[in-house]
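I'd like to ask some things about the structure below.
All protein chains but one are shown at their positions in the complex.
All chains are identified by letter, namely A and B, in their written order; residue positions are counted from 1 within each chain.
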Amino acid sequence: MLKIYKNKWPELFFKISCSRELYMPIEKDGQIWFGKWNEDAKVRFDELNTVKSPKDFFFPQSENIVAFKAKGKNISILEKRDESQPFVVFGIRACDAESLKILDRIFLAEPIDTFYKTRRENATIITLACSEPEETCFCSTFEIDPVNPGGDIATWIIDDVLYWQSLTKKGHTLTEDVKGLFEKADQQDEEKIYSHKKGVKVILSKLPLQDLSLEGFKNGNMLAIFNSPKWRELSQACIGCGTCTFICPTCHCYDIRDYDTGHEIQRFRCWDSCMYSDFTRMSHGNPRHSQIERFRQRFMHKLVYYPANNEGVFACVGCGRCILKCPVSMNIVKVARTWEANKALEVKNDE
Amino acid sequence: MNRTYCDDNMQEVHRRNWTHETLIPKLGIVTDIRIDTPDIKTFRVIGPDGGVCFSYIPGQCAMLSIPGVGEAMFSITSPPTNKDYMEFSIKKCGCLTEWLHQIDVGQQITIRGPYGNGFPVETDLKGKDLLFIAGGIGLAPLRSVIKYALHYRENYGNIDIVYGARSAYDLVYLREIQNEWRIAPNVNVYLTIDREQEGWTGHVGFVPDYVKELNFETDKTAIVCGPPIMIKLTLKALEELGYKKNQIFTTLELKMKCGIGKCGRCNIGTKYVCKDGPVFRCDQLEQLPEEF
Partner (left out) sequence: MQRVTELNELMRKKAQMLLENGIVNRIIGWKKGEFIYDRTPAVFQDSDELSKLIYDGFCGANLSKYLIQESKKEGKILALLKPCDTYSFNQLIKEHQINRENVYVLGIGCPDMIDINKIRSKGFKGILKIEEKEDELIIDTLYGQKRIKKEKALLEKCLSCKGKQHVAYDELFLIDNMISDNGSINRSMPDCEEASGLKKVGIASRDSRPKKDPYEMVEKIEAMTPDERFAFWRSELSKCIRCNACRNVCPACVCVKCIFDNDRSGIASKANTDAFEENMFHIIRALHVAGRCTDCGECSRVCPQQIPLHLLNRKIIKDINEFYGQYQAGADTQTPGPLTSFKHDDVEPYIIMRKGGHK
């Protein structure tokens, strides 16, 4: 365990940014984003969640995959891949770090998505333990430990000191580069971290969503939940925007489209949302013709389908972004609660 | 539920075709265009060096695209026994298909695949009497299996083919049906059209009703494809004849973008049509939400 005082942080950031691109939670126009660090950047470690999650670094909202040039009847395929450079994302919370594992199960499964894989390999992830959880946090539902956030390097900020613990080979390599700036943490520091973690755990136990349970979604209740009349009520207010999808760290659906740049046809992929009306629209019809089906798909995917295909792992990490940002305050917690309260009854009735 | 319906070894070979990035297509050249019906054309496609663009099994699909127009999934209608070219029968119904219907021979397109599980031609279907039931363009994915079974005739039992369309003009592969399928040993073809038509001496009526009328023995394995409503009613008809759900296969279509089960739009419950389908046995479908 290493430590560094606040006055030396800029030096640390500078040192990291010399060898790799460094991204951190930075304030821009009143919003906190993962942005590229420079000396003028306003780093905001105090904010719990960035607006968009760090999934952008690995699965960007839009990226070019291939280009074409057409001449008469002939087409040439131009593979121009942006080579990803080694980079560091500093300040990822435990929930967001966990979300990458959920994305890995999609993009690193055969056939491997090489765009994603390259970025994953190039990234060194420095996590930041949570000190002040929000009332909207429910990571504990997914057994995520916000005070031991994992990643390649885990850090804790207590008062004006940042503690640094390298956890992986990638972490060790980066640590080697910057070691000179740190002091070694001593016994007293360890104790300080220990009691800090304990303090945060007390807060965690008081969170209003601490008791949220997803038991009702386990045990193959797929058809019972799918056919439940409750989706009508739940989806009623949904305006069919993509806010929840686009700020979610685990949503990973995408679209592939062509764009005529005037010089060539650029094929790009971009985030898509199952909440959008054109998501499943084909020229001869749409199997999800109203917002009920679209809304249901999003939550069935996260709470039933994904777990069924991935050893019971839910595609949610409890970051709480959707709670804060949904224009009509409808979110995964309300869906989960629906099958939590009377789950036994529900299953029985539907069977 | 976890079984994928194709020969494991065969699928393994196709998986190896997934090289550096499966979203990036290859070139294909259209070498022949056949007009099947007023709104269906069959396109013959070869790779830039001739031959098929990749190997595949009956029932698998490919993503075809005209850059700048769009990309969509089509079933490969030619059998894998043909190594010289691939064929796609395409009905004009959207942006890309309209465009494809306007192209001439020699046009290059892009192609990627193969996608999907395909029909279990080397396992579940082997040695069985086969009953193919198709409506309209629904014969396209079945043609690959039919021709495969005709090629390896000794591996399969009797073959019955029930095929219907709106009118006589809408029946695809009519020449092939008459000249190849009908004359093959132990093959029966039953054609039908929805409404009476001048010059048509064959059966008139909807496919599901015709299936009931023909009163097939229940020891066959049925393979059904067509418009959703036709599939639905045919399944009902087969059940009335005494068929069990695990005797019936169908192939489905939903909107697809990636073809590899990642982009998230072609799922029926936990299954992705592009990866876990498009071929499903009906008892599997029964366990999935009704959303197709």
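Here is the rule we go by: a residue touches a chain if its C-beta (ideal position, glycine included) is under 8 Å from a C-beta of that chain, and two chains touch if they have at least 3 such contacts.
Note that the structure is a prediction, hence the values are computed from the model and not measured.
Among A:Gln31, A:Asn74, A:Ser195 or A:Asn227, the one in contact with the hidden chain is A:Gln31.
Across A:Cys18, A:Leu78 or A:Val328, the residue that sits in touch with the chain not pictured is A:Val328.
The residue touching the chain not shown here, chosen from A:Ser84, A:Thr118, A:Thr168 or A:Ser277, is A:Ser277.
The chain not displayed touches subunit A at residues 28-31, 48, 51-52, 61-62, 132-136, 203, 206-209, 233, 236-237, 239-243, 245-247, 255, 257, 259-260, 268, 270-273, 276-278, 323-325, 327-330, 333-334, 337.
Assume only the chains that are shown with their structure count from here on.
If each chain is reduced to the centroid of its CA atoms, subunit A and subunit B end up 39 Å from each other.
Residues 65-66, 68, 70, 73-75, 77, 79, 106-107, 109-111, 113-115, 222-223, 226-227, 252-256, 258, 260, 265, 267, 269, 272, 274, 279-285, 287-288, 293, 297, 300-301, 304-305, 308-309 of subunit A are the ones touching subunit B in the complex. For subunit B in complex with subunit A, the residues that touch the partner chain are 15, 18, 20-27, 67-71, 93-95, 97, 103-104, 106-110, 228, 253-255, 257-258, 260, 262-267, 269-270, 287, 289, 291-292.
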